[in-house]
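Excluded from the complex is one protein chain; the other protein chains are retained at their positions.
By letter and in written order, the chains are A and B; residue numbering begins at 1 in each of them.
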Amino acid sequence: MDERRLDGNAVGGLLGEVFTFEVTMAEAACDRCGTVAHVGETMAYVTDIGTVVRCASCDNALIRIAQNPRGHFLDLRGVSYLRF
Amino acid sequence: MSEGFVSRGFRGRRRQTDGRLPPGQYLVEGFPVLTAGPTPRTPLDEWDFSISGEVDEPKKWTWEEFRALPSEDITRDIHCVTKWSKLGTTWEGVSVDTLLEGVETAAEHVLAFCDGDYTTNLPLEDVTGGRAWIAYAYDGEPLEPEHGGPARLLVPHLYFWKSAKWVRGLQLTTHDIPGFWESLGYHNYGDPWREQRYWGD
Partner (left out) sequence: MAEIPHPRLAWLIGEVIETRPATPRAKSLFLDVPGWEGHKAGQHVDVRLTAEDGYQAQRSYSIASAPEDNRVELVVERLDDGEVSPYLTDELRPGDRLELRGPIGGWFAWEAKDGGPLFLVAGGSGIAPLMAMIRHRAAAGSDASCHLLYSSRSREETIFAEELDQLAASDGSLQVFHALTRSQPPGWTGYARRIDRVMLAEVSPGENLLAFVCGPTPLVESVATELVGLGHEARRIKTERFGPTGG
């Protein structure tokens, strides 16, 4: 158990600036184990260096987000699809 | 539009600077933990460390074999890209030079790989010549899991994201392969003294 991990809700604000749908309600399919879960049900690790959203079943990095003065970086490679 | 908005009376945590710090850094008490995933908990009897990739003969050590290698006490300043620094941190570890002894390679790059999915890339010359260790103790105690225990890479002359936690080996490569943060906007090299935090710095 990791004290610092949060629910996918925690990235709702950050991703709410990118997507026009309510992100925590969207379903994400893990490209490693196939589990389909609402983003709100995934595990979010939020730090000053970046944020990683992981599959609650297999810990695969679904979404990675980093911000720097020149822009936002969004890596969705761990997601086979987002359904919204 | 909230450009230029300032929160009246907000100063944030007192950020203590020091002449010995690289640009943009401040001193921190305690040792912040930045975690991008679950803390691995590999039992020592399952742990090993390997040198692999562009080498004639890959090498591997069990925990016992690793701890039997010559080790050093290390005292260094460390600097995180998120701007905190700690001066004079003390570690115990095995020099990467020791691990690379006798290794023949044409590779110029290294990719550190770890339990979990973390990776970080460095030039081979930045982990040799007494500049890098595999550290298993911090501040006189065995390295705690949340700080990368049982062992982490320690490369204090670069931003601390390069000091990969839960390291399990170094892969020598002829091509530079960007690691976990390097592929997400963080500088490929990461020299704190030239403030190389992000791409384009």
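For the reader, a short list of remarks on this structure follows.
As a convention for this text, a contact is a pair of C-beta atoms (placed from the backbone, for glycine too) under 8 Å apart; a residue touches a chain by one contact, two chains touch by 3 or more.
Everything numeric in this text was worked out from a predicted model, so none of it was measured.
Chain A meets the missing chain through residues 1-10, 12-14, 16-22, 24-26, 38-41, 83-84. Annotation for chain B: contacts to the undisplayed chain at residues 2, 5-13, 15.
Everything below uses one rule, namely that only the chains that are shown with their structure count from here on.
Residues 2, 4-5, 43, 45, 47-50, 52, 54, 59-61, 64, 66-71, 73, 75 of chain A are the ones that touch chain B when the two sit in their complex.
Those residues of chain B that touch chain A in the shared complex are 33-39, 80-82, 116-117, 161, 181, 183-186, 197-200.
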